[in-house]
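Note that one protein chain is taken out, while the other chains of the complex remain in position.
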Amino acid sequence: MNDEIIFMTSDASHTGNLTPLVHEIRHALFQLIESGKESSIDLRRLPLSPQEEHQLETFLGYGEVKADIQALGDTVLIESRFSGVWLETHYNQTSDILGKYVHICICPQLIKAQHQDMSFSLSQLEIAVDALSKSNESPDNQES
Amino acid sequence: MKKTENERLVVDPITRIEGHLRIEAEMDGNTIKRAYSSGTSVRGIELILQGRDPRDAWAFAQRICGVCTLVHGMASVRSVENTIKKAWLSNAKLGVKAGSPAMTSMPKGPMRHGMKGHKGRASTAKTPDKMDIEIPQNAQLIRNIMIATQYVHDHVMHFYHLHALDWVDVVSALDADPVKTARLAGTLSAYPRSSPGYFKDMKAKVKRLVESGQLGIFSNAYWGHPGYKLPAEVNLMALAHYLDALEWQRDVVKVHTIFGGKNPHPNFVVGGVPSPINLDASTGINTQRLVQLQDAISQMKMFVDEVYFPDILAIGGYYKDWSLRGEGLGNFLTYGDLPMTSMDEPDSFLFPRGAILGRDLKTIYDVDLDEPSEIQEFVSSSWYRYKDGNKNGLHPFEGETKLEYTGPTPPYKHLDTQAEYSWLKSPRWKGHAMEVGPLARVLMMYAKKNAMAEEIVDSSLSLLKLKEGALFSTLGRTLARAVETKIVVNQLQIWYDALLDNIAKGNTTTFNPLYFDPQNWPINGQGVGVMEAPRGALGHWMVMHNGSISNYQCVVPTTWNAGPRDPDLKAGAYESALQDKHTLYDPDQPLEILRTLHSFDPCLACAVHVLDAQGEERLRVKVR
Partner (left out) sequence: MTKTTLNEQLQRSGISRRTFLKFCATTASLLALPQCAVAEIAQALGSASRPTVIWLPFQECTGCTESILRSHAPTLESLIFDHVSLDYQHTIMAAAGDQAEEARRTAIKNNKGKYLLLVDGSVPMGNPGYSTISGISNVDMLRESAAHAAGVIAIGTCASFGGIPKANPNPTGAVSVADIITDKPIVNISGCPPLPIAITAVLAYYLTFNRFPDLDHLNRPLAFFGETIHDRCYRRPFYEKRMFAKSFDDEGAKNGWCLFELGCKGPETFNACATVKWNQGTSFPIESGHPCLGCSEPDFWDKGSFYQPLFPWQKYKAKPGKGQQKHKGS
């Protein structure tokens, strides 16, 4: 754990945390390519002023992928202009931000289908295939 | 142990209420002959209030209850404001000019001087020059909006999360047909969450819960009791609404959060409200907040009109026999509330003030809150001792109480119901035991020919094919709660619009600093702050000396309703209600008792209090 108390000083426009952060991202991407090691940076534990947050978003920019995930509230995943560097924002159902991360990885965990969900889906799929087959056999049958 | 104690039925804890309530009942076969209601927990908050700054009092008082949060904070602020304003008005009458030595106000009854050596302020209390002594109208409107939100939130939550399980059989919902349920819901209202798919999901949820073996809060209850009369589809629909209401209630309290910072226990201030109005600022009540408020208000109206009220009528239809029991006093009391102008103008109240006796709606008695012979508290059946003996009652301004627990040493099986058996006192109005709460208010409005009340009551009774007399019952009380919720939620929009109107005209004042400055307070003063809390008539009587509280008494709704017998052995409202034709199908499953008690919406933390006017604590424990 690496928590320090950061005061909101009277000069709320500059915490100075932006530069070390982008250095860290660079280092992490290097590690990913070299050894496959994935990492995440929790932005909520690293206060940035609103200006610095905006600067970070501008710095990261947009790549080719944007994912909107509905999971008890939205999660927005954006590939930055640096392949392998992703920005993830979690919202709850009333649009409050619950978490914000920079992930340095091949594919963020949350986009991937989960094994458990797939197993459950398989049983659902079997039922659905069954039903479809039955209704195609006898066109007069009305299924609700 | 006396022979009768062996036959007494005991239900403790009564759950799905606020606080700690115990019922003991003498039975005649399976019918309740005599019921005894006991509050089994005490904290002593009035004693804790002594010596405090009156401006802090609301914060302490508010913690009397977190379910009916807001009500005690509101009554407390009003008691302080009433005390100060009375002193100003009496000074003005006497022609006392600003800056001259303060006159004492003219209270009725003896003054209290119990101080624990507190130095206090010796400054001259000034009467304001401008006599601008009103609480700003915006503050009144905001307070009304907050109170109304509490009503709507509290009543809806009460029905679904505290009362409904007495009428709705959770397990029976498993037999429901989702398509039929959807059809049923569709006939009741236009509420969108009524599709067959929605009810199918709901049914699956219940199935999972039951099959998991861990029923949680639904475990060990009375499912399958023959007293449950609803068809499976109504059970499923009600259960779905139970869960919807849980979601809804979370959102509508934001009205409190916006004005008061948080819920539970929003913040108040003597002299107005703490939240400023400033359309141009990013803080305070601005355009964005006003929009959020309107959203919450619309949400409240939608749920009351489309879900709560239709459910009451739908469910009530299957329990019409509960219009034949559950009201044993016939006496009703309201202090009145929700002023358009100020608390000093009862004619501007939405809920009128008055008393009804013997179920006679044609005669409404006036109520004088300061008159010593009207409202009195007795302790003949309570664990307190008055210095002049326990046979007499005391008006709250003269209130004095010492803790004296004379009950059995725990763990115990029975209380001594022939002696003292509760931490609640017995309030009486002109010697009569009174019921307070939604039934009292609706009857008062109906008797005073309030058009909206008449219309809703008459149409509901007609729909249920019941007559006016049906109101005096468990079902009637439950219906009354829904009726007043409907009235209040409509009024909510009117107050909001009035607030918007003021703001548009450039009036954004929310606070009168004159009340907040001790320089303007009388050296001695007393006053009462009243409100109609969701559960009934609430009053805080305060006495002030040299800038601190010297005496503080709360007479709260559940004390009126749940209090024990008085020296004449007249039972309280709960006791009388339970004694009104309650036969238990199975005394080991006291469903019938719960139905009636829950119709009162008990709040026991409110009902119990301790006060020692001399500032001393004397404890005497009698061991039997």
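In order of appearance the chains are A and B, and numbering begins at 1 in each one.
Here is the rule we go by: a contact is a pair of C-beta atoms (placed from the backbone, for glycine too) under 8 Å apart; a residue touches a chain by one contact, two chains touch by 3 or more.
Computed from a predicted structure; not experimentally measured.
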Shown chains that the omitted chain touches within the full complex: A, B
Of B:T31, B:T257 or B:Q519, the residue in touch with the unshown chain: B:T257
Which residue of B:P13, B:G197, B:G431 or B:G469 touches the chain not shown here: B:P13
Contacting the left-out chain in the complete assembly, out of B:G284, B:G330, B:P346 or B:P372: B:G284
On subunit B, residues whose C-beta touches the chain left out of the figure: 10-20, 22, 40-45, 47-48, 52-53, 55-56, 59-60, 63-67, 69, 157, 161-162, 165, 170, 201, 204-205, 208, 211-214, 216-222, 246-247, 249-251, 253-254, 256-265, 267-269, 271-272, 274-278, 281-284, 292, 383, 403, 405, 407-414, 508-511, 513, 516, 588-590, 594, 605, 610, 612, 615, 617, 619, 621
Those residues of subunit A which, in the complete complex, touch the missing chain: 1-10, 12, 15-17, 20-21, 24, 39-42, 44-46, 69, 71-73, 75, 90, 92-94, 96, 98-99, 101, 109-110, 113-117, 120
